[in-house]
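Yeah, one chain of the complex is gone here, protein chain that is, but the others are all in their spots.
Chain IDs A, B and C follow the sequence of writing; residue 1 opens each chain.
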Amino acid sequence: MSEKQPSVGTYILVFMALLVLAALTTGIAYVDLGPFNTVIALAIAVVKMSLVGLFFMHLWYSPGLNRIVVLAGFFWLALLVSFTLADFLSRTWITSFDLAPR
Amino acid sequence: MSERAASDALPLLPDQPAHSASSVLHHQFEDIEQQRDADNFGMWVFLATEMLFFGGVFTGYIIYRTLYYPGFVAGSHGLEANLGAAMTFVLLASSFTMAMAVHAAREGKRGMLVGFLTSTIILGIAFLALKFTEYIHKWHEQLVPGFNFHPALESLRGAPERSVELFMCFYFFMTGLHALHMIIGIGLLAVLAIVAWQGKIPRENYTRVEVSGLYWHFVDIIWIYLFPLLYLIGGRYQ
Amino acid sequence: MSTAVAEVPVQSQVHYLNANYGIKSWLFTTDHKRIALLYLGSITLMFFIGGAAAVLMRLHLIEPAGALVQPETYNKLFTMHGVVMLFFFLVPSIPATLGNFLVPMMIGARDLAFPRLNLLSWYVYITGAAFTLYALISGGVDTGWTFYTPLSSHYVTTHVIATAMGVFITGFSSILTGLNFIVTIHKMRAPGLTWKRMQLFLWSIYATSVIFVLATPVIAIALFLLVLERIFHVGIFDPAIGGDPVLFQHLFWFYSHPAVYIMILPGMGVVSELVTCFSRKKPFGYIFIAYSSLAIAMISFFVWGHHMFVSGQSVYAGFIFSALSFAVAIPSAIKVFNWTATLYKGSISYDAPMLYALGFIGLFTMGGLTGLFLASMATDIHLHDTYFVIAHFHYIMVGGAVMAYLGGIHYWWPKITGRLYHDGWARFAAFVIFIGFNLTFFPQYMLGYLGMPRRYAVYPAEFQVLNVMSSAGASILGVGYLIPFVYLLWSIRYGPIAGSNPWQSTGLEWKTPSPPPTENFEVPPVITGEPYGYAEPEHARV
Partner (left out) sequence: MAQWPNLRPEVASVHAERMDHLFFFLTGVTLFFTFLIFGAIFYFMIKYRRRSETERPPATRDSRILEITWIVIPSLICIVLFFWGARLFFAAFNPPQGAMEIFVVGKQWMWHLQHPEGPREINQLHVPVDVPIVLTMTSEDVIHGFFLPEFRIKRDVVPGRYLSEWFQATKTGTYHLFCTQYCGALHSGMRGTLEVMSPTEYAEWLRDNATAESMTQMGRQLFTRLGCDTCHLADGSGTGPALEGRFGKPVTLASGESRVVDESFVRQAILDPGSLPLPNYRPVMPTFRGQVNEEQILQLIAYIKSLGSSERSQTP
């Protein structure tokens, strides 16, 4: 943590990249790519998050423990989302009478 | 900063009394290095709880988006994407100035630190102002569920009114929660700016600035996800 | 009294209790030991409030048509019993009192990582308790401790918002406590104290803190959304606009099932300490007990759907949750078998803490195995929301967590107050509690199988005999809980002085004088050997 630190130059570079990506997100939204619109928008958001996380929040330079905490946070979030979504999506598979309204 | 072994904090000899003279080091820590590690680790654990706090409402969003997709697309088109983009730029700028503030605190440059902290606060307030104007627009367009949700026909774009109302519930809950965290962040930074201005943040112990920076960047990351997920559902080409 | 120590123990002059005096020294303390006592007081108060509600309910259920109160009042009683007992007593009980007191001492530190945050967590707890007591006094809430929508969001007129905000605020107290423990255990262990040399109590407190930190935010957001929906009369759980009440149940149980492991894991940690100390044996399979705590903490997040098998959740999701619910039973089984194996060839003494620990192991086995009835989907169809479920979770929480809590309080009482309590009364109280508990809750298993639904103010006459037995047991249990309250307070003033290690335990916390000074250790300890070195010669272990 107190070891290496990003220089001002890195900060400016990362900031520029973030602005470009933000412009890209809005720009691409006006192009009809069908289902890919959502995929690309989320991909750009993940890239922006990693930039802010690794450089502005110094995750790149911090001890492993902080990274494990971040990964744990994502894993538990994925757990909550995936199991709940599994319930909602598999409700209409049952072959009997209780069909969820669609 | 030198390597960890030769860290500039005075290495405490094992038999030296635990609380060294400098007020910077809290009595329960052995050395300043351990204290900074603990503060940052603690903040990251807190950010993990915030991830799950927002995660609960994101789960609801994902579920209902798959169940009532047309309503969400119609609702999303009712929002002003240009205003959303402006807010994203403002917030990214505030993240940059916050990072510079942490850098200044490290270098011990008081003036630069106070300058960057205040610019972060100003950008934060600008974001809230934009958000407030957007809420006013939604009020005039009568899209606020619970108060006056009577959407005009064309704003429904063929989707059932119930699903658009559900989307607007999510819109106000998520952006409201985010704005609440912004207000807390601005309050935090204001206190920090005053303390920094009084010169009470020494070069050895700037973890307060670092920790506030982590919180601010986290709130920015939440907005990085909110913008595409709320404003750009299914693209804006229709 | 088996602990007659050779030389007469003399109490250390200056310790954390008489370091400074006055209300301000208590209300603004950052000493983890004093904060533990603040929690002990407020938790005991909440325990008696919840207990009073329980006694009233059991008296009411003596007659099929209800002997005491109107159905509406009965609904408020069981809701308040649930909310107060779970969120305000069981969740913080062992971590906030024994955990706060012992974690720094067991790792050789002077205090927790963030002492001021620790004090803030107590004030947040008190604020949350104030909200809930306000709701209790001004009319109560009748949604059940589960706050299921749309009943709680659109159909009841009682104080849902005040109670939900109370639970929401107290949740942050748990988050702050959990965060404090995680950082302290990771960053502030004494030199030489590797993870494998830590005492088992610390492993279970660490696992509990992981659940605190990762589960509590989800119920915070669930209750936050519920309050918003109740204020604005529209929200994401509202079926009128297409919302799904089952989503609230998902968010609620994502916290509430790991929460039941928050309540039992610290109890398991206490029992690991008691069983080893009072049989003077190294724990059998130390690493298995330690890792099963982490396994429970991890798998407990995968199983919440077994509360919703019949609530409209899809059958296929039910299969996943049922399979994982069986998986979470395995680590608990490992712990029980390892505790029992620890007793083998030991030198077992029948002090009160040991009686509580052995009672815990037996009753927790019963409670855990009856959980299998509810994990297997077919039997859950019949047993869900009946008194079988009530008996199951009371066997775990009252037979398990409360017994371990009492065992821990008795075991560390000499360290906390520097005094010894009267052991005869303590053993008698443990015996009365064991008898009263079984008489109260075992009949409820049968009531559940017969089909008596839970939360019923009036019930068909054929269930009366078993209900009367249960109410009789409840009165014995109520008296049983009052006895320790008396002789423990008595021992503070008149109890014999306890030495620094009355039970000859090898725990690091017993290396300090009792009651310990504010800094815990004059010289920061350095750990060289394994924990629980009972078999090694007396002073081999530093």
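Please note the rule applied: a contact is a pair of C-beta atoms (placed from the backbone, for glycine too) under 8 Å apart; a residue touches a chain by one contact, two chains touch by 3 or more.
All values derive from a computational prediction rather than experimental measurement.
Engineer: Can you tell me which of C:Gly41, C:Pro71 or C:Gly139 touches the chain that was removed from the display?
Structural biologist: Candidates C:Gly41, C:Pro71 or C:Gly139; residue touching the omitted chain: C:Pro71.
Engineer: Which listed residue (C:Ser293, C:Thr370, C:Gln444 or C:Ser471) would be found touching the missing chain in the intact complex?
Structural biologist: That would be C:Thr370, which touches the missing chain.
Engineer: Which residue from C:Leu27, C:Ala67, C:Ala378 or C:Val526 sits in contact with the chain not drawn here?
Structural biologist: C:Ala378
Engineer: Looking at C:Asp31, C:Asp244, C:Glu273 or C:Glu509, which residue reaches the missing chain?
Structural biologist: In the complete complex, the chain left out is touched by residue C:Asp244.
Engineer: In the complete complex, which positions of subunit B touch the hidden chain?
Structural biologist: 68, 70-71, 156, 158-163
Engineer: Considering the entire assembly, which residues of subunit C contact the chain that has been omitted?
Structural biologist: Considering the whole complex, subunit C reaches the absent chain at 2, 4, 71-72, 75, 142-144, 146, 148, 150-151, 155-156, 239-240, 242, 244-246, 279-282, 284-286, 288, 309-312, 315, 318-319, 322-323, 326-327, 329-330, 333-334, 336-338, 340-341, 343-350, 358, 361-362, 365-366, 369-370, 372-373, 375-382, 384-386, 446, 449-451, 453-466, 534-535.
The rule is short, and it goes like this: only the chains that are shown with their structure count from here on.
Engineer: Provide the labels of all chains in contact with subunit B and in contact with subunit C.
Structural biologist: A chain counts here if it touches both subunit B and subunit C, which gives A.
Engineer: Quick one: name the chains whose C-beta contact count is the highest of any pair.
Structural biologist: Per chain pair, the contact count peaks at A-B.
Engineer: Taking the mean of the CA coordinates per chain, how far is subunit A from subunit C in Å?
Structural biologist: 36
Engineer: If you average the CA atoms of subunit A and of subunit B, how many Å lie between those two points?
Structural biologist: 15
Engineer: By the touch rule stated above, which residues of subunit A touch at least two different other chains?
Structural biologist: Residues 65, 72-73, 76, 80, 84, 88 of subunit A each touch two or more of the other chains.
Engineer: At which residue positions does subunit C touch at least two other chains?
Structural biologist: Residue numbers touching two or more other chains: 186, 214, 218, 244, 247, 250.
Engineer: Please give the residue numbers of subunit B that touch subunit C in the complex, ascending.
Structural biologist: Where subunit B meets subunit C, its residues are 14, 18, 26-29, 34, 37-38, 41-42, 45-46, 48-50, 52-57, 59-60, 63-64, 67-68, 71, 145-147, 149, 160, 162-163, 165-166, 169-170, 173, 177.
Engineer: Once bound in the complex, which stretches of subunit A touch subunit B?
Structural biologist: Residues of subunit A touching subunit B: 1-6, 8, 11-12, 14-15, 18-19, 22-23, 25-26, 28-33, 37-38, 41-42, 44-45, 48-49, 52-53, 55-58, 62-63, 65-66, 69-70, 72-74, 76-77, 80-81, 84-85, 88-89, 102.
Engineer: Flag every residue of subunit A that touches subunit C in the complex, lowest number first.
Structural biologist: Within the complex, subunit A contacts subunit C at residues 65, 72-73, 76, 79-80, 83-84, 86-88, 90-91, 93-94, 98.
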